[in-house]
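My questions all concern the structure below.
A single protein chain has been omitted from the complex, and every remaining protein chain is retained in its original position.
Now for subunit A:
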Amino acid sequence: MQAKSILLTGGALLAATSGALASGFQVGLTGAKNVGMGGTGTGLYLDQASQFFNPGAFAFAPTGFQVGGNMAIPRISFRPGDADSGQRTLQNTNVFPFSGFVGFGPKEGKWRLGAGVYTPFGSELHYQQGWEGRYALTDINLRSVFGQVTAAYAITPQFSIGAGVTTLLYGDVDLQRDIPVQAQGSTSPAHAQLTGKADHKVGYNLGVMFKPSEKLSVGLSYRSAVDAHVSGGDIALTGIPASAAGSFTAKSFDVTLPLPDVYSFGIGVRPNDKLTLAFDANLVGWSRYQSLDFTYSGGVLGGNASSSSKRQYQDALAFRVGAQYKVTDGFSLRAGTFYDMACVRDGFVTPETPDADRIGFTAGIGYEFAQRFGIDASFLFEDFMKRSQSQDDLISNGTTDRVAGTYKTTIAVPGVQLYVKF
């Protein structure tokens, strides 16, 4: 989610809507402590966000309530492949992912019950007016809210298991592009807007944690795949010439976006009371996403009753490192970094998902008082590798429904979180 999801969303329509989106999903903007530590968390049991990262680890986490918000600030630039119109930019829009979790259980007990709500992202991309790719995408806006209930049990003081049921509580999409049909006397082409709400979908996550000592913890977790589905979304068309109206009669659309499952492995190391080190690796099953297929009802769109656009994503790996240092009992500093590999192949990059290998840097601070209340702040900066594709690449891949050129993206995400321990 995170940064990648934010973009993904863009691209993938609903992709962003799922908690399990991007390879970067483990970072999640869920949990400011985790964000500050490079998005690690599978091998940690810091707080309620464990429900998201590793429900097994949740058994060892303190009980409490936490709520946090972020402001994701994407900056995307595009330069067309051959033409000379120079650099295009987004009409930059910020998005505000949030998360909240609550966890109950006996203070030193073996079990935990919890619940959470999170918006892995909520993506909004508005490309510059008249940009080269306007027949692929002009605007996209995705919002989603996921809910989760979680149970965890420590079988021994060293070993715990946990599971959660996740639900896409709310999701909507607003996708717009121009249509290469123009009316006599008009200076602009026709335009299509597809809007719809996602069906509720249920998934799950599972996790185990092995904690041989206070100095070491190892976690494994799995988050299931979910098919995000919009049924009966609305199609709004403007500027269709009267004589072409017969080719644009569709009233509604259906689309399914397969969201990936995620395998995570994490290690937490505490060499002393003050320092926590964390390492995570994620494998995101993006290869489920082979094509984006729309079916239209009530008629045709552009003369067709359906459309299919190649995606052919590949599974993606991410590696994360993070650290937390307790300066005083109440005050902590955090830092981390990660390397997140692209799931979009060369020649398949779309304006909704200008995906690329990216490196991220994070920092965070935490302040706790009365051993009970606390605030965490985090900051994440992601730098995407420059990604180019030529028209020849698109032709050889059969992906000429997108544009040739070079994308470059950076994302910055400041966030803050408040918590109380029970």
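Heads up, the rule we're going with is that a residue touches a chain if its C-beta (ideal position, glycine included) is under 8 Å from a C-beta of that chain, and two chains touch if they have at least 3 such contacts; residues count from 1.
Please note the rule applied: contacts and distances are computed from a predicted model.
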*Given the choices "Pyruvate ferredoxin oxidoreductase", "Glutamyl-tRNA(Gln) amidotransferase subunit A", "G-D-S-L family lipolytic protein" or "ATPase", state the protein name listed in UniProt for the chain not shown.*
"G-D-S-L family lipolytic protein"
*Give the residue, chosen from A:G100, A:G133 or A:G347, that touches the chain omitted from the document.*
A:G133
*Quick one: say which of A:F53, A:F101, A:Y118 or A:F379 touches the chain that got left out.*
A:F379
*For subunit A, which residues touch the unseen chain?*
73, 75-80, 82-87, 89, 92, 132-136, 180-186, 241-244, 327-328, 331, 333, 363-365, 367, 369, 373, 375, 377, 379, 381, 386, 391, 394-395, 400-404, 406, 408-412, 414
